[in-house]
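This is the structure I have questions about; it appears just below.
Only a single protein chain was left out; the remaining protein chains are all shown in position.
Moving on to subunit A:
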Amino acid sequence: MKNKLDFIQNLDKDIKEAVTENFYNQDNELVLKINLKDLKKVCLYFFKDLKFYLLSAFAADESKNDGNKFKIRYIFSHSSIDLFIIIETETGGTFPSLSEEIPALNWYEREMKDLFGLIPEGHPDPRPLMLFPENYPQDIQNMHPLRKDYPFNFRPEFKKYGEYSYNKDVKGDGVFNILVGPVHAGIIEPGHFRFSMSGEPILQLEIRHFWKHRGIEKIAEGKTISETLSLAEKISGDHCVAHSLAFLTAAEKILNIKIPENALYIRTIYAELERLLCNINDFAWLFQDAGYSFGAQETFVLKEDIMELNKYLSGSRFNKDILSLGGINICGNIDNLRKNVLKEKLSNFKKRYLNLKKMLLNSSTIGERFEETGYINKETILDLCALGFAARASGVPSDTRKEHPYLIYDKLHFNSKVLKNRDVFARLLIRFYDIEESFSIITQCLNELPAEDINKAGREYADNNVNNTVDNISKNKSKNDRCIIAKDDKIDIAQQLPTNSLRSWALGYCESQRGNIMHFVELDEKSRISRWKIRDPSFHNWQLIEFAVIGDIIADFPLVNKSLNLSYAGNDL
């Protein structure tokens, strides 16, 4: 299974026969076209027999005048081989549901049902996922937003259409339900949780998300790449580098753009800075919610200093707007001066972080709260194809940087730690390891950062502005919005499109702090977006929480929730 090119030869005979067509879309994207009737067999073969991981599943509207036609793609991958298996099939309106066998497909199939009107036959839980029955008409055909004939600015009449029904009720003496959200006491995003409890212990949790569906995928249709890039940054505010990186990776693959070495390093640095920031933030909040305000406050100070560093480097506290097609924006360039500042600050941060870590690990009350809380079993992880640190804390390796190296991760030395403890404390420890690896990766990148091959105008601009205040840089940024590789004013995108197909697509992926981010980008003949499927790791990992809380008491739910720290916005596009 190690060899990419022989992969198709080594498959089962049965499966090989089912594949009607196969080709490599990109180096590591193997497309297997199959008929709808073989879908179940082929998917289960990869999921159950070969132990592949489901990374995404989505439909695309390819209808012509002669009736409805949809393409459904399932993306699988495995940690031991740098290869994505894309199972592609076509349907007119229904497809067999695989949720019983592949629980990770549950939300995907309901999403396809809502957004495309494709019916998953035999789905165990066919309730609408994101088009809420309360305020969206359910019975009308062609009310499915991602179909091409659905106008992007359509608004259904505002009235009550139906009622929401919960999945399963727990019944018995002394069992009661507690409904939490979608409006919460703190400044957090909307999510509805129904706890069925008997006293303090939780018997069942049902989550209901997708309260603020923004329709990002629909808005992007017909937009240019640079317009879409600014949407990509807004998918999940704290992961704007990761999401724009994933999107750009896909776009650059389609357009066959070569990125300069320098920019690859700088992208890696920003990706790791974001991981560092998010991890520090997560662990500050864990302490806050455990009521350990001293540790939390110290960690928040460290987080604030990292954000200040971000602002110094890029003009944005979240490193927004630094990546651009083919490289990075000039405002995010890391020249010698910034390199030295970054090195100095990082060693300072690392010292402070190590002190904090020592202090917090020595606190017995913290250990008492975090250990043995929020167990997630390995089987649950595998069934739901959970990603990132949540998987790694339960003994399942999941790190795109190792499995499918992108940018320069294959040249860097780092570990992707896997723990077997399964609890909140393990997820905290994984973050500690991640933070230390991030420090080490950034240092490696800085040491090996190639000499600048930035164009002349850009360099002058950077040199002149390096002593200026950050505010100036961000003010001037829009005027001097040049890519590192940009030779003239802009890249002639249309010329670079592969000529052999009208529509072309690619996968864009990266490892965010929460786990793998997978973007599917399809461009039409005018190199505008025709289908963009975003998959944030939260889409997989939210379902874990229903299992993680079982056996815990309700007072510990905030800890379990924060230990996973999932994105509501990234989940709800």
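Here, contacts are C-beta pairs under 8 Å (C-beta built on N, C-alpha and C of every residue); 3 or more make two chains touch, one makes a residue touch a chain; residues count from 1.
In this text, contacts and distances are computed from a predicted model.
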{"item": "The complex's invisible chain, by UniProt name, from \"Anti-sigma factor\", \"TonB-dependent receptor\", \"ABC transporter substrate-binding protein\" or \"Formate hydrogenlyase subunit 4\"", "value": "\"Formate hydrogenlyase subunit 4\""}
{"item": "Of A:Glu368, A:Asp410 or A:Glu448, the one touching the omitted chain in the full complex", "value": "A:Glu368"}
{"item": "Selected from A:Leu44, A:Val301 or A:Leu361 as touching the chain missing from the view", "value": "A:Val301"}
{"item": "Residue touching the undisplayed chain, where the options are A:Pro103, A:Gly215 or A:Pro558", "value": "A:Pro558"}
{"item": "For subunit A, the residues touching the chain missing from this view", "value": "176-180, 184-186, 199-200, 287, 289-294, 297-298, 301, 363, 365-366, 368-369, 373, 553-558"}
